[in-house]
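All protein chains but one are shown at their positions in the complex.
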Amino acid sequence: MSLTHFDADGHAHMVDVSGKPVTARVAVAEGAITMSAETLALITEGRAKKGDVLGVARLAGIMGAKKTADLIPLCHPLPITKVAIELTADDSLPGIRVTGTVKTGGQTGVEMEALTAVTTALLTIYDMVKAAEKGMVIETVRLVLKDGGKSGRYEVSR
Amino acid sequence: MSLTHFDADGHAHMVDVSGKPVTARVAVAEGAITMSAETLALITEGRAKKGDVLGVARLAGIMGAKKTADLIPLCHPLPITKVAIELTADDSLPGIRVTGTVKTGGQTGVEMEALTAVTTALLTIYDMVKAAEKGMVIETVRLVLKDGGKSGRYEVSR
Amino acid sequence: MSLTHFDADGHAHMVDVSGKPVTARVAVAEGAITMSAETLALITEGRAKKGDVLGVARLAGIMGAKKTADLIPLCHPLPITKVAIELTADDSLPGIRVTGTVKTGGQTGVEMEALTAVTTALLTIYDMVKAAEKGMVIETVRLVLKDGGKSGRYEVSR
Amino acid sequence: MSLTHFDADGHAHMVDVSGKPVTARVAVAEGAITMSAETLALITEGRAKKGDVLGVARLAGIMGAKKTADLIPLCHPLPITKVAIELTADDSLPGIRVTGTVKTGGQTGVEMEALTAVTTALLTIYDMVKAAEKGMVIETVRLVLKDGGKSGRYEVSR
Amino acid sequence: MSLTHFDADGHAHMVDVSGKPVTARVAVAEGAITMSAETLALITEGRAKKGDVLGVARLAGIMGAKKTADLIPLCHPLPITKVAIELTADDSLPGIRVTGTVKTGGQTGVEMEALTAVTTALLTIYDMVKAAEKGMVIETVRLVLKDGGKSGRYEVSR
Partner (left out) sequence: MSLTHFDADGHAHMVDVSGKPVTARVAVAEGAITMSAETLALITEGRAKKGDVLGVARLAGIMGAKKTADLIPLCHPLPITKVAIELTADDSLPGIRVTGTVKTGGQTGVEMEALTAVTTALLTIYDMVKAAEKGMVIETVRLVLKDGGKSGRYEVSR
């Protein structure tokens, strides 16, 4: 098997998608950041009283999705038509779970946009809370759904 | 305890670091992406024959470090003086381990730059190999060293 | 009434426009910067002799329109097909009036692109002349025309 | 009088500040967006219930300050050390008043950063509420304080 | 003859392409960087042993193509669908020849994207080897092929 991002000589290129049809595409990615229960309490209680960590992370994730083609060298620029970020405190981690959904009408998929949205949101949580705990860990960032386009539906059972 | 990225009213702000001294600072972050042994073989064998996935990821990580203040809403722009990314194939995962080292002479630390470098490199690996395997997972992204500045040395025992 | 940029839980999102048709759209915005008659004379006389303030501001406005989705968090990236900026010295202010016209063939309107073009041009005038007068004021930036798309034509009588 | 952004031949240039000392500098700018009382109520009531327009605008303003040298052609890139944005609902307009404060330790002032922060926050409010009212107007954007550097303190009496 | 990037009053504008059809377009540009035979040997031998200068330049060229509308003031943002960069050592120069190919499905051509890809790759070679030789020269950067769109095929005989 060969890797599509390299040509026959092994040189990196941005794959030619000009012959592919414009179709409706969606991708969903997820990930989490784990922390101590005390730090998680700072975030969840802070929402009302001290400052909205999750609101800042959500916005960072949405804006991060728009920077995907700038960050990932061989990504095509795509006309993103929707970005939504869901953030949920989970006491069982303890930590925050993030899900990112991105849509486009384009010639290639938005997996990287969804994954970039999720990681940007997670990095932003780290940034905002790192004064309280440096040992937080970003975990299990993965694609959970991809649909639209010729390669068909991909879905992880959760 | 309060979170430094919010003021007394709970409003987000970019923290005033103008009174802090300019000191030499370093941060090191790490993370990994797990995949099947077959996919890992595609990367490690491809290096010589089909295309240099790790070389592309390394460059993406270096350039990603320079975009940190653009991606993370409350980060200060800093004059980065060094970025190095180490990528190692690890059959025991199986997958690729990534370490990112960033230095600055500035008024605040470069933890976020190191973490952004690592996640950008990991996302780029995902992008380049996703045609072979969509189920790869980004794992255990964390800060392992921070030094310089008033808060002193932070180091994770590895 | 609810605000479209928030979901049912009050969380910000980039609105899903994937079901909207691609149509020809146009938006026109305007604004002004007021200054002393002496400062205005520096600009209008300078055009020929000392330097083209309005030429620089025009270019900044055009380039600013292209950065709209990067600046405004919930804006969709759009394929802009035209940007024109008109700058007129107005002795009755005294000051400069700016009008910006933007077109696209996309799934949502270009109001924000037109408003961003106008404010970027106005800020650039401020920057270039501030050594002469710091008290200049940006005034009355507003949308004056929007057409194309389902919500129909919006026009301010001027 | 000549304009500093042009050389003796009337050509635009980025002024040479390499001989100026690095000093602590601050700038404060302000502005407002006017709207109907009904629209203002949507924002102020929405804060708690439907979505935080002002929180999104605050973040956009902070991030906008960091993009100043990218937007304004002849601005020097500066190491910003603080950005804070204050947003206040004012029933007497009716509308929202925005104040932006920016600090740096650099060789030239941060007036443009403060003005860009304020206009970006105001444009973001427009974007988020435009579905309810297209006739909102951005008003009276101006510098209110500048200090540090050789030209001394500039302050508008408010 | 008039220049299309100026209106009837001689003011720069981004040309209105909204009435033009979306068609498949391609452009190819080329250029070279000349250096001493010793420096060229450093690059060609280094590929295997010391570091892949051409691999870094290729990636920079691909990413540079995506920044064209950000760099060239009156360029339209276009949905690039392919970028490929070919780099060849040429002992007869001595130096490196670079060819860049860009495709889009858009309303205007990608000549500037191909030229920007080539110059970015050439500048990156300069950057990476400048410690060995500062006297390298970028030469003969030109468009060699353009096709698609109303103005028809343009091709330089090589």
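For the reader, a short list of remarks on this structure follows.
The letters A, B, C, D and E name the chains in turn, as written, and every chain counts its residues from 1.
Just so we're on the same page, a contact is a pair of C-beta atoms (placed from the backbone, for glycine too) under 8 Å apart; a residue touches a chain by one contact, two chains touch by 3 or more.
Only a predicted model underlies this, so the values are computations on that prediction, with no experimental measurement involved.
Although one chain is not drawn, its touching partners on chain C can still be listed: residues 52, 55-56, 59, 63. Contact residues of chain B toward the unshown chain are 24, 55, 58-59, 62-63, 65-67, 77, 79-86, 103-105. Panel shows chain E; residues 1-6, 10-12, 31, 42, 46, 49-53, 56, 59-60, 63-64, 67, 70-75, 111-112, 115-116, 119-120, 122-124, 126-132, 134-143, 146, 154, 156 of it touch the chain omitted from the view.
Just so we're on the same page, only the chains that are shown with their structure count from here on.
Across A-C and B-E, it is A-C that has more C-beta pairs touching. Over half of the residue-numbered contact pairs at A-B are shared with one candidate from B-D, C-D or A-D, namely C-D. Chain D and chain E have Cα centroids separated by 37 Å.
Spacing of chain A relative to chain E, judged by their CA centroids, is 31 angstrom. Across the assembly, chain A contributes residues 7, 11-12, 52, 55-56, 59, 63, 67, 70, 73-74, 77, 79 that each touch 2 or more other chains.
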